[in-house]
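Note that one protein chain is taken out, while the other chains of the complex remain in position.
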Amino acid sequence: MSAYAPAGLERTEMARPKTIVEACRILAQAVRAKKTASLLAGGTDVIVDRHLMPVAKAHAIDLIVDVTGVEELVRISERDVGGERHLVFGGGVTYWQLRTDARVTGTIPMLDAMAKDVGAVQIQTRGTLAGNIATASPAADGVPALMALDGKVTLVKDGGARTVPLDQFFLAYRKTVLAPDELIAEIAVRVPKDGARVRWRKVGTRLAQAISKVALASVVEEEGGVITRARFGMASVAAVPHPLAGVRALVEGKSTKSLDRAAIDAAIDREIKPIDDVRSTGPYRLHVAKALVWRALAP
Amino acid sequence: MTTNGTGSREKTVGTNVSRVDGRAKVTGKAAYVDDLATPGALFGATVRSDVARGTLRGIVKDPAFDWTGITVVTAADIPGDNVVALIEDDQPLLAKDAIRHVYEPVALVACADPVRLQKAVAAISLDVEKLPPVLSIEDAEAKTQIIHGTDNVQKRYVIEHELGGKTIDELIAACDVVLTGRYAVHHQEQMYIEPQGMIAHWEEEGGPTPGVHVTGSLQCPFYVHKAMKRAFGLEGDKVHIGQAVTGGGFGGKEEYPSIVAAHAALLSKVAGKPVRMIYGRKEDIEATTKRHPARVEITTGCTKTGELVALKIECAMDGGAYVTLTPVVLSRGILHAAGAYKWKHARVHGWAVATNTPPNGAFRGFGAPQTIWAIERHMDRLAEKLGREPLALRQQNVLGIGSVTVTGQTLTESVGVVECIEKATKASDYFVKRAHYNEPSPPHARTRRGIGAAVFMHGAGFTGSGERRLKGKVQVDLEQGGVLRVRSASTDIGQGTETIFRQIAADAAELPFDSIVVETPNTSNVPDSGPTVASRTVMVVGSIVGKAAKQVADRVRGTGAGDFAKLADALLAKEKTVSALVEYEPPLKIQFNDETYRGDAYPCYAWACDIAEVEVDLDTFETKVLGFWAAQDIGKAIHPLMCAGQVEGGTLQAIGWALYENVVWKDGHIMNPRMTNYVIPTSKDAPPFTTFLVEHPFSGGPSGAKGVGELPMDGGAPAIAAAVEQAIRAKCNDLPLLPEDLFRAVRAAREGARS
Partner (left out) sequence: MIRFKVNGAARETDAPPLARLLDVLRVPLGLTGTKEGCGEGECGACSVLLDGVPVNSCLVAVGQCEGRDIVTVEGLAHGEELTPLQRAFVEDGGAQCGICTPGMLVAAEALLRRNTRPTDDDIRDAIAGNLCRCTGYQRIVDSIQAAAAAVRAKGSRA
């Protein structure tokens, strides 16, 4: 409409730190000064939400901390943790990086497949992993994929840091353990063993620019036909991205050939209660969730 | 400027000259309404009802809000009649007493600062006493609440064909095979990528062009002109309606722009400044028109060998809260309801009801996609019952030269449907695939394919006597250097009118393409050629563009021999203005009785066969369209590339309607008024298209051309449904075919098989 910020953000200041330490200090100061502050990366949530928000609900934000200038946050590296190979993503790593970084596409093609399903190129170039995690949308695409890869997030603040497994990060609908003075510095994921079944399947409203109706990321490792490790991350079936721990408990230690589909379906019935909304229906979601889990387990 | 390599006199009709507005559009220079700079202008916004039905008791401005510099207008400020002049006068520009749908405009606000404007809108509350709303066709038919006339019916039509003193039920009962079916379709949003918008300002008496000036995104400048005259009590010469480059319309910018224009002009009049009324996406989806939902019941009788005999159709459409264009949509709907087939006896009965939802309106196809959906589904049901291949059953019964339609029209020319079927089936390998996909699939297959066909036609131009009443006109002026300026009210909304009119005029006048210019429509400098609707632009207006251009060129050439430009300049030196004004005259043989609905419903029809091939995931019920073959007889492709673009774009809208698009309603509110959840197909969802332009010329069209605009919208959904049904082995009688719907259909089919 015109050269104006979205309502409630007309007078918001913007800080543009260059380092994580600087960003943390800015957040700490804001918290001490009782200012409302918000991190900004790709803007795929913050800018849209504020732009579409009714004026009456658009409370002011005092400070936006733009982290797109922090180079440490866009790094992708490798790390050995307890003898297991991990990829470590800075919080600002974009989906486009996942699609184009040879270490990622060569090591965990599932992340490439997932990233390709996020919006479309213009969203992939802006959207970040930390943004996807912090927003805590139950329909997030990145979170289930990272969850299935045993993702752990490192939260840092001025003078401190802690590491939280992703499946303990979300507390309730759009609520997380992230404190106002913390930021997501990195996400570490375990590289599945060679030969593992590492799969991604998103059922969205269309093939691009889609929010998922159900999505499932899965890692299934086997030794001698027996499932030694099963990890899941499912989107859009609960208030938070869901690890399907009940299914995992049921299938680990079992042989792939002797899996009991009825028992797995029953476990899914216990774990998730998907709802009706403008995108889909609860019964359809439940049906698809079961089908996707079964496909994930299939040889 | 010769950019097209068409400075020669070679004929351009039938060739792909480069589109004349192309350069402006690829360089970002094309100015759409929101791109027009208006120094000192205010932004306008609309205060809308959030209840579906009620009595407006008051409009309350929050006294705590600072109203300085803010203009607020209500119905009381309208200088003329508070109506949106169209067919009936039942829709107010701003609600005064009664609220008849959610999103109904009640007050208007203008302010120089868009953020304060939003806050001002939020500071106005409406005091409405709620009444029980009517929200569906069934609600309206129940007549528990009467919201229109005495029975909620906005319009009713009946077509009766060769009943011979019997009832249609008797004629059907006498047939070997009788089949009844019920088919339904849902709303569809036009979703042009450029939202609606208008900019208005007033020029004082004494100025060069006194009166109100409105420029914006529109299809039909003279519809807006008519509405503005009534709203402001002005003579026509005080109302100047111009078109900005328009970012798609598809019918959505046929009637609604009158409201946006009048609102902007009203605010501008009261505020004394130019006003920009540009809708955001949410407002556009919520408030503007959509395709009419419909419910169609069909009963047919035929012989054991599949010869169609008798047809009975009962078609109900949801007109929404006001009549707007509903009678015309309903009319076109019932005139296409019998499909492309021969019936010995028929009775088609259609009615539209009022509901407390935003008025439904024009959308490409205009009633026909709704009824063609039904008859094409029914043909597939009939094929099943008879154990016939569905396309073969259609071929057996399809209309041809000499056939008589259900209005009693004998088809005498330009029926290319057989060739369409041949081309589409051959290219898609339809019959082989259809048989193959009927084979049982392996037990663990997680996907299955299907292929389906639809055969259909679309009447070109206005229905019946419409063109005779309308008397569309085109003017061509001679200009310096032997240039011809075409003045018509037909807008280019992306379909290529400007380019095509230049082709037609150049060929008719035997002049180079670059010697023709086309005036951008403004009601003050073009004659009323009629609206840009009804697949009439090329066939009807195009034909008089050619005539007028030829008349002017003939006058120039009549003055002597030699260089055209020199002759033209010499003539202009003598006569100041040299021009031709030509009025459209429908072919005399075309006669239609608007009372009995008997006769020639359309001067001619465009014909088509669509074939869709799909793959459905049997777990998730997502449908992937693998390929789409469209063979469409449009008489003559003036510009084949643009025609193919029309066919493919229209078809994708039909595919979207079938597989993705769905307006979600709750208590009269739209729950998904965003592009993120009203889902139209992306490039990844769209299939590769194979398009055949079939040319069986119509003697009344320029070079034989018929309409191409709407036809492609008619067949996509039924072709997709036929393919999907084959893949999932379950029936789809209602749109949409979202995965959730297919999931339910398959469950129902399984439970039906079990019981």
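Think of it as A and B in the order they're written, each chain with its own count starting at 1.
Here, a contact is a pair of C-beta atoms (placed from the backbone, for glycine too) under 8 Å apart; a residue touches a chain by one contact, two chains touch by 3 or more.
This one's a predicted model, so the numbers in the text were calculated from it and none came from an experiment.
*Asks:* One chain is left out of this view; which of B:686, B:724 or B:737 touches it in the full complex?
*Replies:* From the options B:686, B:724 or B:737, the contact with the absent chain belongs to B:686.
*Asks:* Looking at B:104, B:139, B:160 or B:194, which residue reaches the missing chain?
*Replies:* Looking across B:104, B:139, B:160 or B:194, the contact with the absent chain belongs to B:194.
*Asks:* Can you work out which residue in B:145, B:396 or B:676 touches the chain that's missing from view?
*Replies:* Answering carefully, the residue with contact to the hidden chain is B:676.
*Asks:* If the missing chain were put back, which residues of subunit B would it touch?
*Replies:* Touching the missing chain: residues 16, 18-19, 21-32, 34-35, 37, 190-195, 245-250, 280-281, 493-496, 641-642, 644-645, 647-653, 674-676, 680, 682-684, 686, 688-689, 691.
*Asks:* What residues on subunit A make contact with the chain left out of this view?
*Replies:* 1-6, 9-14, 16, 40, 42-44, 47-48, 50-52, 64, 66, 68, 96, 116, 119-123, 125-126, 207-209
Following the convention adopted for this analysis, only the chains that are shown with their structure count from here on.
*Asks:* Would you mind pulling out the distance in Å between where the CA atoms of subunit A average out and where those of subunit B do?
*Replies:* Chain centres of subunit A and subunit B, defined by C-alpha means, are spaced 43 Å apart.
*Asks:* Using the touch definition up top, name the residues of subunit B that touch subunit A in the complex.
*Replies:* Going through subunit B, the ones touching subunit A are 43, 113-115, 118-119, 121-122, 278, 280, 282, 446, 619-622, 660, 664, 671-672, 674, 676-677, 679, 681-685, 739-740, 743.
*Asks:* Please name which positions on subunit A make contact with subunit B in the complex.
*Replies:* 1-2, 4, 7, 10, 52, 54-56, 120, 203, 205-211, 213, 278-281, 283-284, 287-288, 291-292, 295
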